[in-house]
Each structure stands twice: as C-alpha cells, then as structure tokens.
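The complex appears here without one of its protein chains, the remainder shown in place.
Labels A and B are assigned to the chains in the order they are written; within every chain, residues are numbered from 1.
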Amino acid sequence: MPEFEPKIVAFVCNWCTYAGADLTGTSRIKYSPNVKIIRFPCTGRIDFMLLLKAFANGADGIIVSGCHPNDCHYTSGNFHAKRRWIMFKELMDFMGIDMNRITFSWVSAAEGAKWAEVVNTTSARIKELGPYVSYKELVNRPIEEEVKNE
Amino acid sequence: METTHKLLRKESLEKLYNHLSEQRRIYAPVKTSDGKVEYRYNPDFPDVTFDHIRSTLSVKNLVFPKVENLLYYTSTKTETTVTEIDINKTKEVVLWGAHPCDTAAFDILRSIFCWDINDEFFLKRLEKLIVIGLGCKSSDEYCFCTSVGLSPVSSKGSDILLTPLKNGHFRADILTEKGKKIAASGIDLFENYSNDEILVTEVKQKFAHDQVTGKLATVFEHPFWVENSLRCIGCGACAYVCPTCACFDIQDETKGKNGRRYRSWDSCGFGLFTIHTSGHNPRSVQSQRWRQRLMHKFSYMPERNNSLGCVGCGRCSSGCPVDMNIAEQLETLQSI
Partner (left out) sequence: MNNLNVKARKLLETKVVGVVIGFETGPTGIVRPAFITDPSKADTLIYDEHCTQNLAVYLTKPEVKKLGKIGIVAPLQVMRGIMMLISEMQITADDIIVLGISSKGELLEISDISVMQGLIEKSELSNPLKDKELLDKLTSLSREERFKWWQNELSKCIKCYACRQACPLCYCTRCFVEVNQPQWIQVQSNTYGNMEWHILRAMHLAGRCISCGECGRACPVGIPCHLLTMYLADETFRYFGVRAGTSDKMKSVLSVYDPGDKENFII
C-alpha cells in the first residue's frame, strides 16, 4: 500500500513568504514536495472561504503565511489578516473542523530556512493525521443520498 | 370508482406497514427530540407517530425534491457531451400517514408541473408514489382545510385512506387501482366494516374561498397589501414548507470539465426573485411580493389551473417568524 502523501495548499503573500520560498529554492534547501503554493499580493487578501474551498477540493492540509507584523508591504494587511484568522480559527474549531491541519506563520523574504521548516513540520503532521476523510466524505455526498436523509 | 368502507384493525397496522416496506422505501412521520414532526425514510414502526397535526416540512419532497439533478455534462475543447438522467431508475416509495391536506396537494402540484408541457421528472416520481392517507383526529388554530374545499377526512390524493375510529381501529377506503393492488397483494388485512363511529376533528370554516377569489380580482391596488405585509421579513420559509408551492431555480455547477444542471426550491418572497438582468425589479417592495403570493394561490391559479393553490395545512402560518397568518389575512380580505 503506497504511503500516504498529503496534499497541502499554501496561501502566501507575494512580498515576504513567496520571496522566502524562492530563497529556500536558491539556497538549495530540500523540503517536502507536497505543497502547492498560491500567491497573493498580501495575507489581507486571503478570504476565509478560500481555505474551506481548498479542503473541499481535496487538500489535506493548509499553510497560510505572510509578512511579520509591522513588515507588511501594504502596512496593515497582515494585521487585518491576523484578526480574521483569530475569529476564523475559533469558529472552525467550534464547528468541529480540524484546526491541526492548518498552519499559520510569518515567514519573511530572508527566512528561506524557516519556510522549509514550516513546510516540513506541516507535512509531517498531516502525514500522521492522515487524509481528511471526514471532510471529503461530506463534500462528495451524492444528492440522492442527501434528499434521502431527510 | 365506487368505494366500500373496510375495517383495518389496530393490530393489523404494523403488518400492513411492514408488508409495504418489504420491497419499497416507506416515508413515515416520526416525532423528533425537540417535539417537531419529521418524515423520514424507513423508520421502525414503533417510532411512527399517528398523533401529529402537521410535520414541519411538507411531503412535496417526494415528487418535487429540494434539489434534483436534471442532466450532467462534460466539456472538452471540441465538444460538450450531455448525459441525461435515467428517470426510469426512480424507485417506488410509499407515503405513510399523510393527512388529507398533504394528499390533496399532489393534484395541485400536477396542475402546475403539467400545465403546458409534462414535467417528466415530476410525473415519474408521482407514478412511483403510493399514498396511504390518514384522517385527522386532531387539529389546531392554524388548520383551515375546510375553507379551501377540503376536510379532515378528504380522500383526494390518497390511494388508501385510513380514518381513525373511536374504538381505536381504522376505517379503510381503497380508492385507486394502486390501492386495490396493495389490498389484493396477499395480505388479507382488510375486513368488513360495520359502521363504527369515526374519530375526526372539527375544523371551523374561516372564509369562503370562492368569495375570496372573487374579491381578489378587485383589490389589486388596495392599501390592505402594504398594511398587512410591513412585518414580513422576506424569507422563503412559507414557500419552502408549503405543500403546493412549486417555484424553482435552475443552476449549473461545474468543477473542471464536468458539471451538472440541477433545480432547487425558490421563493417568490425573496427580494431578488423577480430581478431582471437590466437591474429593474418589478416586485421590489415586500407588499408587492406578499400580494403576489396570495393572488397566485387564490386568484391566478383558480383562473388558469382550475384549482386553488392552497390546501389549508397551516404550515406557512405556524412556521412564519412574524406570524403572517394566511387564513387571518384572507378572512380580513373577504370583508373589505
């Protein structure tokens, strides 16, 4: 049985984390290949619905990463994002969605090594947690069964 | 078809239920933990309730489900393939314990879905439906079936109607070919009826529907509509719980190359129900939408479909968050 390779989606900001990930590559630091990076101008742009859509489309884990507080390219985008994540995390946990599958981090453009570490620890954690079966089952429930389960 | 009354003993009820559910799904009412009544597929007989006045949602789900796939499609660069739904795969289902208001609704829905073209999805589901009606031994202040030409023992829409008797047994009327087939299917549970007294509630008539229909033709601009709709908040609760409301929305949902087209319930009470692509909205104010609801059911439908659009079940009024009580409003209207 092939070993479970988690699918991880990373929502990163262009100016810090994306550049940091670039640095990881140019420094030839090896890191887990499970991550697909999606580039945003700023973490403040990341809508919480996108995280849910990522899970719905097959992601087993998510990384959300941006500039350190006070270093945001747009001054305050990451402060807004921080507040949003605080509320979102609480709501998700209350609804029973597994918050262990989401990693939030601040990774600057100079922190190539940190990016690798974030990805590797997340990947290892998701590998241990296994695929997000309960979510996928919920999403893929066929209509006929939905109507049947009145 | 002439019907002679038959007797179904209390003890035979479970036998009938189990016989019916042997080879078909059975949709029967159960009481939930928070005191509401819900229809569910295949509950065990001991959980089935015979005491309910109304369930929260109607049973139109059986013929007009809240969401129904219409077709599937796959798109490539050069062509799109459409796969039809095979409606012949629809399975038989028995509706157990539906009160006369709910059973009468199926005919009204048919008049809508087969108005100009025949809706195949609806018709196939109706064809595969067997209705075991249950007369009402209790009612409440929201019931008004007698104001819309029905009664707590109306046989309209039932294949077999069971009316409770004072002695605890049931009077059975086998009304249609489907009903006859059930009764003759080797179970021999229907005995001779000897005029035992029926236990049926009384539902006071609140208004005369033909008078209301006549009045509605003359009061389109009356201030009644604004005064009585100010508290309506414009949700879809009344339309969704109603056994005869049949408005639907059609949407396409695509993921990558594959998609499906489905239809789902919609409500004329929503603010954007009538919005045009230009942005113009002919029913932009709640009073216009409320007027539309009442006129559709009591004026336009009698005119065009030859049937009222309401069975007097009272679900809309009991489910409304702000007590938009349709019987109360029609009573007032009648006397304008």
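By our rule, a contact is a pair of C-beta atoms (placed from the backbone, for glycine too) under 8 Å apart; a residue touches a chain by one contact, two chains touch by 3 or more.
Owing to the predicted nature of the structure, the values given are computational and were not obtained by experimental measurement.
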Given A:I38, A:L91 or A:A110, the one touching the chain that is not displayed: A:L91
Touching residue (missing chain; options B:F50, B:Y73, B:F224 or B:F270): B:F270
Touching the absent chain when the full complex is considered, from B:I53, B:V67, B:V219 or B:C247: B:V67
Those residues of subunit A which, in the complete complex, touch the missing chain: 48-49, 52, 56, 69-70, 76, 79-80, 82-98, 103-106, 118, 134, 138-139, 141, 143, 146, 149
Subunit B residues touching the omitted chain (full complex): 34, 36, 56-57, 66-67, 141-142, 226-227, 230-231, 233-237, 239-241, 249, 251, 253, 262, 264-265, 267, 270-272, 285-287, 319, 321-323, 325, 328
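Quick note on the criterion: only the chains that are shown with their structure count from here on.
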Mean-CA-position distance for subunit B and subunit A (Å): 46
Of all residues in subunit A, those that touch subunit B in their complex: 143, 146-150
Partner subunit A, residues of subunit B touching it in the complex: 25, 38-41, 57, 61, 65-69, 262
